[in-house]
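Okay, so here's the structure we're looking at.
The complex is shown incomplete by one protein chain, all other protein chains being positioned as in the whole.
In order of appearance the chains are A, B and C, and numbering begins at 1 in each one.
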Amino acid sequence: MSRLSKILAWLFIAFWALTALAPQLIAPGDPLAINPAQAFQAPGSEHVFGTDESGRDIYTRVIHGAGDSLFIGLAATAVGMGLAIVLGTLAAMAPRWLDGIILRVLEALYSIPSLLLALLIIAFTGPGVGPAIIAVGLSTAPGYARLVRSQIRTLKNSEMLEAATVLGRGTWLKIRNHLVPNALKPLLALVTLGIGQAVIWAAALSFLGLGTPPPAPEWGAMLSAGRTYLHLAWWMSLFPGLAIVVVAAGATLIGRALGGKARTI
Amino acid sequence: MSTESHPSRQEPAPLLTVSNLSVSFGADVAVQDVSFTLSAGRALALVGESGSGKSVTARSLLGLSGGTVTAKTLRICGHDGLALRDREWQGIRGNAVSMILQDALTALDPLRPVGREIGDALKVHGSNSRAERHARVIEILQRVHMPDPELRARQRSTELSGGMRQRALIAQALIGNPQVVIADEATTALDSKLAALVLEQLRELKEQGRAVLMISHDLAQVAHLADEIAVMRRGKIVEHGTAARVLEDPQHEYTRTLLRAVPSGIPRFVPLSASSAHAAPAAAAVNAEDPTLALRAHNLGKSFGSHQAVDSVSFELPRGTTLGIVGESGSGKTTTARIVLGLQKPDSGQVQLLGRDFAPGKESERRELRRAMGAIYQNPLGSFDPRYTAGQLLTDALSEGKSKRADGGYRDGVEQLLEQVELDPALASRNPRELSGGQRQRLAIARALAPKPAVLVLDEPVSALDVSIQATVLDLLDRIQQETGTSYLFISHDLSVIEHMSDRVAVMTRGRIVEQADTAQIFGDPQHEYTKSLLSAMPRLR
Amino acid sequence: GCSSTAGTESTQDATPVAGGTLVYASGDAEPSCLDPHVGGNYPQALVASQYLESLFTKDSEGKIIPWLAESTEVSEDGLTRTITLREGISFTDGTKLTAEAIKANIEHLQDPDTASSTGYLAVGKVDQIKVVDERTAELKLSAPDNALLESLSMPWTAIQSPTALERDQATNCASPVGTGPFKVESWEHQQAVNLVRNEDYVPPVADASRTQPTAYLDGITWRFIPEAATRYAALASGEVDVIDNAQPDTIATAAQGGPLGHLDAPRPGASNRIELNSSKAPFNDAKVREAFIRSVDVNAGITSLFFDTAKRSYSLLSSVEPLGISDQSLFTTDPAKANSLLDEAGWTERDSAGYRSKDGKRLSVVFPVSTNQSVPAEQSLFEQFQASAKAVGFEVKIQLLDLSSWYGALAEHNYDLVSAPYTKVGPSVLRILYHSDSTVPAPSGYFANNAQVKNPALDKLLTDAEQTNDEAQRADLYAQAQKMVLEGYYVLPLYDQQNHFLYGAQVKNMGATTSVSSPVYTDVFLAE
């Protein structure tokens, strides 16, 4: 990763972190403040991203929506990754029969496409942010888990660990000094890649009306509202859509820079 | 140009004429002012260390150098190589001039049947029918002594052994009936028996009246085939003459270095490289009187499924000495080493280290003993944690895993180790990936030496290195043994290396040790048939 | 059944040409049954109006006139209704239209297995049906019902072939058989219902201006395209000919000229309104109800969101109901008044989030919104209410729910505000919506009195209004009843139930609708 792209990556992360944590610094307005008289204003000097059907400023909403959208993406990835680390490590370290069982369970989870699995879970839990997080998390977990498993298995059988054995290192030292740190790095890359996808899936659920309820400025929900006015006010769809694309593409870039591959998500 | 006609032996017309060939990649000049001619029925060997520009020179003769080519003359079978356009080059390649690529493992597409790969050469140049092509492929495979050609043609390269792949590559180069055959390190990766077979085939080519350009870093390999030898260094030909002249009366210092680096026939502890500081044999430094054995393996056995990889292997390694294990690929050398190291549980047998039970047994019980035994692998990179710098690796080894801070209390120890293996202490901050092959192997040795072991198990420690680097590493190992009295279990498929390094030699085949004796005995008066066949295939300079 | 009603820009031009299949794109959810007796919602009425006809219909003045029926009369005591059918009309399965059909259809509606809700309520007072002769039936009523003809004019009580009704429900749902200008040919689920012309159609009321008695169109492809933008794109690019549930912005565009035609057909019955659940805190206090109603700025929202396609209503009833009264003064936006009302009602504290509270309890109201029944513009309007109610200290929790969960929320009384459309011809809808009987869930679990108005005086007014034979008295009773509800601040009227259609320039003669404002296509043709 070159120096410049490293700096850019950190700037990118810092920008979104700031946006998520202190949106009022970047967009001082109230994302919920309505002004019917100002509805459907095209992007211009007063409203850089235009206004929506209730006269709310889209720029303010996109910025304030970052918190919700990113939180869902991060939380879902955390759920998926947490589960994956437990299951993947267990499978890699476990005896063959247990490994087999865990693999089947993962395959079962994997066999239902992400969004369908999310829908399935919502069929039982009802819609909402919590279920959306769990649903997206669960549906991404098997992909991660397989990677964790193969990662740890490869490391476990690597010459590096053999060399450590020959040098007389105990199990704990091998895990602490070699296994965990080496397994973690590609996972970090993967997580970064995964966050982008999680943001998209979570937005998809909101888009389908199963995620964040209005009037919260979550990007998927904004898009969902905007698509109705596609012919009248394209900007209502464009900017939240762009925000999703920018975050997802940025996450991919950073993930790739960290050495991730665009797979298993 | 008809290839069936035999050109006259008396006046061999030059098929290749190269003068003042230079190839550069951007600012890097890989080949500079190389000139030679090569006539039908003759063989020219290009010899030199890794990176000296041999392959680039060869690729330029096919118009595939990948860099910027300039030359005064570049004539290939009557074509002016400097004027050819890509389409015309395609008409010559495989047809007039063909090349056996350096790395047999990767020079065949693992996803396509070998027969198709070979047949493609015909497809390019003629409009043969499928059946015709197949017939020709089988015929050419028979000619290179491929066992069961019909089956092999259908298989993919991954299903073929190393020797078979090499033969498939030769077949691929021959099927177009080229006048000029370039063989780039065609024997390097092979054990001596296979290498002899390939050399034999190259000789056949020469006798058929083709011109052979042979590339190698090992003078011994080329000694018996080449009519002429050109020695390359840093992109230039430093010496060029008939084979006999270059081998017997080398003019250039570098040629001499290369010659000396070939270990066969050089007695133990005599340095192979000029740079090595240590002097002649302190021969009796070996404390053979020490009553305890460093290592004792008794009746080791291990099978994978129905395959008996190691079968009743026993040996003893006295302190301060070297036991060489030699054998063809797949004979069970590595498996034996892994059992000895306690990495693989044997089906039967025991290993004792310094008189104490080592393997099999519980890992926790032998952890104490582990410090007395170290290991060196063929590819050291895989055994390093990729996150560690050289200094951190050594700190980790010295601190027994407690620290990896290179600037901590282990700094002096690290410097000492680096000095011991003749590495610049400045390299401590580098990642091993940024080191050369020889430097990496030195680092591996340094790490293994950190706990001051009594025994080192070395599995093909120099097989990935070219002769001159190999020489320096072997010299280093010699020196360390003399200074520290460490015992070596030295594994290699290279007879000349084993001969140079070992006090005793065990010859393995199919999992068994068929003969075990003092080095002189094995090389002077082999008893077992297998040993004899191995030795007869061994290329010798002296 | 039909005559042009509210069509604003109906195109009565050009000479009709026969032929062509019209593609209709509906934004409603696909019905699970094409027989509007089963359940009985508006999407069913929209499609069923093409193949089923009713005994009565409404003329352009809004007067009920006979359609399949030729004449009707009611006994002095109002308990016996005699209906005589026209001659020469047959169902598309060949069955002749006889009095038996009336009996079979009303019994079908009343059969619990049919699971009818709308039609079931409409014929609720019919006790017995007596077939007098081939063309005459007598309905015996449990109480006088001056809304019966209005009820029988609706598609939910349309007359189907008695032979066909004897088939099992699944079959009848897939291919109901009526007397209409079209018949159901096939139903590709999730995609389209294919209707073809009924070649033997006999218009009950002859129209001299027509060149042929049957419909001009060869058929109608009735598609379901729930995405508003996609539906409009399909119309704009000519892939479909007519769309319903048109978005306000697209209607406005069409109205400003341009190639698209617009049919505005407000539904009869109730206006579109928000009901306040008066059965529990905080809306069990009339002051709080008024405060909420005064706090929200309805007009600004309607202007910006509906682009002048919807007119503000101050009435409980649709603007097409002649007996509706309205009172604008009750509904003016007045945050100051809202604040003082809330102070009076004891909601004086403010919590950290700026909401009012009383005894530590936040002034919070739950507003389940059905995404199937409220168009996006309406959902946005509710969001604006949420924002403006917040200014006076209300916390409005909007829950966007699918129909099933929405019914669930209602059934569990888990709502303080709700917007539930109800379409019925005539002012008798008021009894269904505000009589205390309607707070008791029907066997189906649904209760229509979402405001939970329980007022014996109101009950009496509504019952009497339905039984009187005197038109003037009826109007007066209904006016009193409406006043009572309006002044109790149980309801915040918004606008008529929107029913907008857009159609391509090639579609001619759009405009005729049934009594519930669902368009019929007997006269419609496609110009080349």
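The rule is short, and it goes like this: a contact is a pair of C-beta atoms (placed from the backbone, for glycine too) under 8 Å apart; a residue touches a chain by one contact, two chains touch by 3 or more.
Heads up, the rule we're going with is that contacts and distances are computed from a predicted model.
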Listed names "Fumarate reductase subunit FrdC", "Dihydroorotate dehydrogenase electron transfer subunit", "Dihydroxyacetone kinase-like protein" or "ABC transporter permease", matching UniProt entry of the absent chain
"ABC transporter permease"
Whole complex considered, the hidden chain contacts A, B, C
Kindly state which of the options A:I7, A:L21 or A:L116 is in contact with the chain not pictured.
A:L116
Could you tell which one of C:A411, C:A457 or C:A505 touches the chain left off the display?
C:A411
Using the document's definition of touch, tell me which of C:A229, C:L323 or C:V418 contacts the absent chain.
C:A229
Residues from subunit B at the interface with the omitted partner, ascending
59, 62, 64, 86-87, 90-95, 98-99, 101-103, 106-112, 117, 120-121, 124-125, 156-159, 169, 172-173, 176
What residue numbers in subunit C mark contact with the hidden partner chain?
25, 29, 32-33, 112, 115, 169-170, 173, 188-191, 223-227, 229-234, 236-240, 402-412, 443-446
In the complete complex, which positions of subunit A touch the hidden chain?
104-105, 107-108, 110-116, 119-124, 143, 196, 200-201, 203-204, 207-208, 210, 220, 223-224, 227, 230-231, 234, 237, 241, 244-249, 251-253, 256, 261-264
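We take it that only the chains that are shown with their structure count from here on.
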Could you work out how far the Cα centre of subunit A sits from that of subunit B, in whole Å?
49
Express in whole angstrom the distance between the two chain centres, defined as the mean CA positions of subunit B and subunit C.
88
Touching two or more other chains, which residues of subunit C qualify?
none
Listed in rising order, the residues of subunit A that touch subunit B in the complex are 158-160, 162-170, 173, 177-178, 181-182, 185
Touching subunit A in the complex, subunit C uses residues 227-229, 232-233, 236, 247, 249-250, 253, 297, 300-301, 303-305, 371, 376-377, 379-380, 383-384, 386-388, 398-400, 402, 405
Where on subunit B is subunit A touching in the complex?
341-343, 363-364, 367-368, 370-371, 373-375, 377, 379, 382-387, 396-397, 400-401, 404, 447, 451
